[in-house]
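For reference, the structure discussed in these notes is given below.
Only one protein chain is missing from this complex, and each of the others stays in its spot.
The chains carry the letters A and B, assigned in the order they are written, with residues numbered from 1 in each.
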Amino acid sequence: MINIAAVVLILLGLYSLLTTQHIIKMIVGLNVFEVGLNLFIITIGYRSNGIVPILTRTNNVQDFVDPLPQAIVLTSIVIGFGLTAVALVVAKKIHKTYGTYLINEIGGKVE
Amino acid sequence: MDLMNYLEIVASLLLIVFGVLIVMSKSIVKTIIYLSALSMIAALAYVLLKAPDVALTEVVIGSGLITFLFLFTYKRQKKVGDQE
Partner (left out) sequence: MKNILALLLIAVLAFLTMTYVVDNNLIPEYGEARLDQTVSGAYVTQSVTEKNNDVSFGRSDNLETGSANAVTSIVLEYRAFDTLGEVTVLFIAALGVSLLLGSSENFAKRPKSGFILKVGSKIILPIVIIVGVYIITHGHLSPGGGFQGGAMIAAALLLMAISDPQFIPSIKQFKLLEGLSGTIFIILGLVGISVSGYFLSNYMDTGIIGTLTSAGIIPILYMFIGLKVGSELISIITDFLREEAECD
(Lines give C-alpha, C1' and ligand atoms only; values in the text may rest on other atoms or scores of the structure.)
Protein backbone atom coordinates (compact mmCIF):
# COMPACT_ATOMS: atom_id res chain seq x y z
CA MET A 1 0.00 0.00 0.00
CA ILE A 2 2.14 2.85 1.23
CA ASN A 3 5.32 1.48 -0.31
CA ILE A 4 3.66 1.38 -3.74
CA ALA A 5 2.48 4.99 -3.28
CA ALA A 6 6.03 5.98 -2.31
CA VAL A 7 7.51 4.47 -5.47
CA VAL A 8 4.84 6.18 -7.59
CA LEU A 9 5.75 9.50 -5.98
CA ILE A 10 9.44 8.94 -6.81
CA LEU A 11 8.59 8.30 -10.46
CA LEU A 12 6.25 11.31 -10.67
CA GLY A 13 8.91 13.58 -9.18
CA LEU A 14 11.46 12.28 -11.70
CA TYR A 15 9.07 12.89 -14.59
CA SER A 16 8.40 16.44 -13.49
CA LEU A 17 12.14 17.06 -13.14
CA LEU A 18 12.80 15.86 -16.70
CA THR A 19 10.08 17.49 -18.73
CA THR A 20 9.23 20.88 -17.36
CA GLN A 21 10.54 24.22 -18.57
CA HIS A 22 9.98 26.31 -15.49
CA ILE A 23 12.78 26.32 -12.93
CA ILE A 24 10.50 26.56 -9.91
CA LYS A 25 8.58 23.50 -11.04
CA MET A 26 11.85 21.62 -11.31
CA ILE A 27 12.60 22.34 -7.67
CA VAL A 28 9.07 21.31 -6.69
CA GLY A 29 9.64 18.03 -8.54
CA LEU A 30 12.85 17.48 -6.59
CA ASN A 31 10.92 17.96 -3.36
CA VAL A 32 8.25 15.45 -4.40
CA PHE A 33 11.07 12.99 -5.12
CA GLU A 34 12.41 13.48 -1.62
CA VAL A 35 9.03 13.01 0.08
CA GLY A 36 8.57 9.73 -1.78
CA LEU A 37 12.06 8.51 -0.95
CA ASN A 38 11.75 9.19 2.77
CA LEU A 39 8.39 7.41 2.88
CA PHE A 40 9.87 4.37 1.18
CA ILE A 41 12.75 4.10 3.64
CA ILE A 42 10.38 4.07 6.61
CA THR A 43 8.13 1.39 5.13
CA ILE A 44 11.14 -0.93 5.15
CA GLY A 45 11.13 -0.99 8.94
CA TYR A 46 7.41 -1.37 9.57
CA ARG A 47 5.89 -4.27 11.49
CA SER A 48 2.19 -4.98 11.36
CA ASN A 49 1.73 -5.48 15.10
CA GLY A 50 4.49 -3.14 16.18
CA ILE A 51 4.25 -0.17 18.52
CA VAL A 52 5.91 3.22 18.65
CA PRO A 53 9.58 2.75 19.71
CA ILE A 54 9.32 4.64 23.01
CA LEU A 55 9.52 2.78 26.30
CA THR A 56 6.70 3.35 28.79
CA ARG A 57 5.47 1.55 31.86
CA THR A 58 3.32 -0.92 30.05
CA ASN A 59 4.97 -1.98 26.84
CA ASN A 60 7.63 -4.48 25.96
CA VAL A 61 10.84 -3.78 24.15
CA GLN A 62 10.47 -6.70 21.74
CA ASP A 63 7.35 -5.25 20.10
CA PHE A 64 8.95 -2.11 18.69
CA VAL A 65 9.04 -1.23 15.03
CA ASP A 66 12.53 -0.84 13.64
CA PRO A 67 13.95 2.50 14.86
CA LEU A 68 17.02 2.61 12.61
CA PRO A 69 15.32 3.82 9.38
CA GLN A 70 13.59 6.55 11.39
CA ALA A 71 16.91 7.90 12.61
CA ILE A 72 18.24 7.96 9.03
CA VAL A 73 15.17 9.75 7.63
CA LEU A 74 15.36 12.41 10.37
CA THR A 75 18.73 13.48 8.98
CA SER A 76 17.52 13.24 5.40
CA ILE A 77 14.57 15.61 5.84
CA VAL A 78 16.72 18.37 7.30
CA ILE A 79 19.32 17.99 4.55
CA GLY A 80 16.52 18.23 1.96
CA PHE A 81 15.55 21.57 3.43
CA GLY A 82 19.10 22.90 3.09
CA LEU A 83 19.24 21.73 -0.52
CA THR A 84 15.94 23.44 -1.40
CA ALA A 85 17.10 26.70 0.19
CA VAL A 86 20.33 26.86 -1.84
CA ALA A 87 18.54 25.83 -5.06
CA LEU A 88 15.97 28.60 -4.63
CA VAL A 89 18.70 31.18 -4.14
CA VAL A 90 20.32 30.12 -7.41
CA ALA A 91 16.91 30.31 -9.17
CA LYS A 92 16.40 33.84 -7.85
CA LYS A 93 19.79 34.92 -9.17
CA ILE A 94 19.00 33.40 -12.57
CA HIS A 95 15.78 35.38 -12.73
CA LYS A 96 17.63 38.54 -11.83
CA THR A 97 20.23 38.09 -14.57
CA TYR A 98 18.10 36.84 -17.46
CA GLY A 99 14.64 38.15 -16.62
CA THR A 100 12.79 34.87 -17.08
CA TYR A 101 12.28 31.54 -15.38
CA LEU A 102 11.92 29.37 -18.50
CA ILE A 103 15.01 27.48 -19.46
CA ASN A 104 14.59 27.57 -23.21
CA GLU A 105 14.68 31.36 -23.26
CA ILE A 106 17.92 31.59 -21.32
CA GLY A 107 20.58 31.96 -23.97
CA GLY A 108 21.89 29.26 -26.28
CA LYS A 109 20.04 26.93 -28.58
CA VAL A 110 16.25 26.59 -28.72
CA GLU A 111 14.78 23.10 -29.28
CA MET B 1 -7.23 -3.85 12.22
CA ASP B 2 -9.81 -2.99 9.65
CA LEU B 3 -9.66 0.69 10.53
CA MET B 4 -5.88 0.81 10.11
CA ASN B 5 -6.05 -0.93 6.75
CA TYR B 6 -8.75 1.45 5.58
CA LEU B 7 -6.76 4.51 6.66
CA GLU B 8 -3.64 3.20 4.91
CA ILE B 9 -5.49 2.78 1.64
CA VAL B 10 -7.01 6.27 1.90
CA ALA B 11 -3.59 7.80 2.63
CA SER B 12 -1.94 6.05 -0.34
CA LEU B 13 -4.68 7.19 -2.70
CA LEU B 14 -4.45 10.78 -1.50
CA LEU B 15 -0.66 10.72 -1.96
CA ILE B 16 -0.97 9.58 -5.56
CA VAL B 17 -3.75 12.10 -6.31
CA PHE B 18 -1.71 15.04 -5.05
CA GLY B 19 1.37 13.84 -6.90
CA VAL B 20 -0.51 13.77 -10.18
CA LEU B 21 -2.03 17.19 -9.47
CA ILE B 22 1.45 18.65 -8.97
CA VAL B 23 2.73 17.33 -12.29
CA MET B 24 -0.32 18.36 -14.32
CA SER B 25 -0.93 21.80 -12.91
CA LYS B 26 -0.34 24.88 -15.02
CA SER B 27 -0.15 27.69 -12.51
CA ILE B 28 2.86 27.94 -10.25
CA VAL B 29 1.12 29.16 -7.11
CA LYS B 30 -1.25 26.20 -7.18
CA THR B 31 1.70 23.84 -7.53
CA ILE B 32 3.31 25.27 -4.41
CA ILE B 33 0.13 24.90 -2.37
CA TYR B 34 -0.31 21.30 -3.56
CA LEU B 35 3.25 20.59 -2.39
CA SER B 36 2.37 21.85 1.08
CA ALA B 37 -0.72 19.61 1.16
CA LEU B 38 1.36 16.61 0.01
CA SER B 39 3.71 17.20 2.93
CA MET B 40 0.79 17.12 5.35
CA ILE B 41 -0.58 13.86 3.93
CA ALA B 42 2.91 12.36 4.17
CA ALA B 43 2.99 13.33 7.87
CA LEU B 44 -0.31 11.47 8.33
CA ALA B 45 1.26 8.44 6.64
CA TYR B 46 4.23 8.67 9.01
CA VAL B 47 1.91 8.53 12.02
CA LEU B 48 0.18 5.47 10.54
CA LEU B 49 3.61 3.83 10.16
CA LYS B 50 4.29 4.42 13.89
CA ALA B 51 7.05 7.04 13.49
CA PRO B 52 6.14 10.18 15.50
CA ASP B 53 9.60 11.81 15.48
CA VAL B 54 9.69 11.83 11.72
CA ALA B 55 6.12 13.13 11.49
CA LEU B 56 6.98 16.14 13.70
CA THR B 57 9.99 17.01 11.57
CA GLU B 58 8.14 16.62 8.29
CA VAL B 59 5.21 18.80 9.34
CA VAL B 60 7.28 21.68 10.59
CA ILE B 61 9.89 21.70 7.83
CA GLY B 62 7.85 20.53 4.86
CA SER B 63 4.62 22.41 5.43
CA GLY B 64 5.88 25.48 7.20
CA LEU B 65 9.32 26.55 6.17
CA ILE B 66 9.66 25.20 2.62
CA THR B 67 6.33 26.66 1.49
CA PHE B 68 7.43 30.06 2.76
CA LEU B 69 10.73 29.81 0.86
CA PHE B 70 8.99 28.95 -2.40
CA LEU B 71 6.33 31.64 -2.11
CA PHE B 72 8.76 34.35 -1.16
CA THR B 73 11.06 33.53 -4.05
CA TYR B 74 8.31 33.47 -6.62
CA LYS B 75 6.21 36.46 -5.62
CA ARG B 76 8.08 39.69 -5.10
CA GLN B 77 6.34 42.96 -4.42
CA LYS B 78 7.87 45.50 -6.74
CA LYS B 79 8.83 43.33 -9.68
CA VAL B 80 6.74 41.70 -12.38
CA GLY B 81 6.95 37.96 -11.71
CA ASP B 82 6.75 35.41 -14.48
CA GLN B 83 3.12 34.31 -14.15
CA GLU B 84 3.43 31.07 -16.09
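As a working rule, a residue touches a chain if its C-beta (ideal position, glycine included) is under 8 Å from a C-beta of that chain, and two chains touch if they have at least 3 such contacts.
All values reported here derive from a predicted model rather than from experimental measurement.
Peer 1: Could you list which residues of subunit B touch the chain missing from the display?
Peer 2: Interface with the chain not displayed, on the subunit B side: 52-53, 56-57, 60-61, 64-65, 68-69, 72-73, 76-78.
Peer 1: Spell out the interface residues on subunit A facing the chain that's missing from view.
Peer 2: 1-4, 7, 10-11, 14-15, 18-19, 43-48, 50, 52-57, 61-62, 64-68, 70-72, 74-75, 78-79, 81-83, 85-86, 88-90, 92-93, 96, 111
Everything that follows uses one rule, which is that only the chains that are shown with their structure count from here on.
Peer 1: Give the list of subunit A residues in touch with subunit B in this complex.
Peer 2: Per the stated touch rule, the residues are 1-2, 4-6, 8-9, 12-13, 15-16, 22, 24-25, 27-29, 31-32, 35-36, 38-39, 42-43, 46, 50-54, 65, 70, 73-74, 77-78, 81, 84-85, 88, 91-92, 95, 100-102.
Peer 1: Which subunit B residues qualify as touching subunit A in the complex?
Peer 2: Touch list, subunit B to subunit A: 8-9, 11-13, 15-16, 19-20, 22-23, 28, 31-32, 35, 38-39, 42, 45-46, 48-54, 57-58, 61-62, 65-66, 69-70, 73-74, 82, 84.
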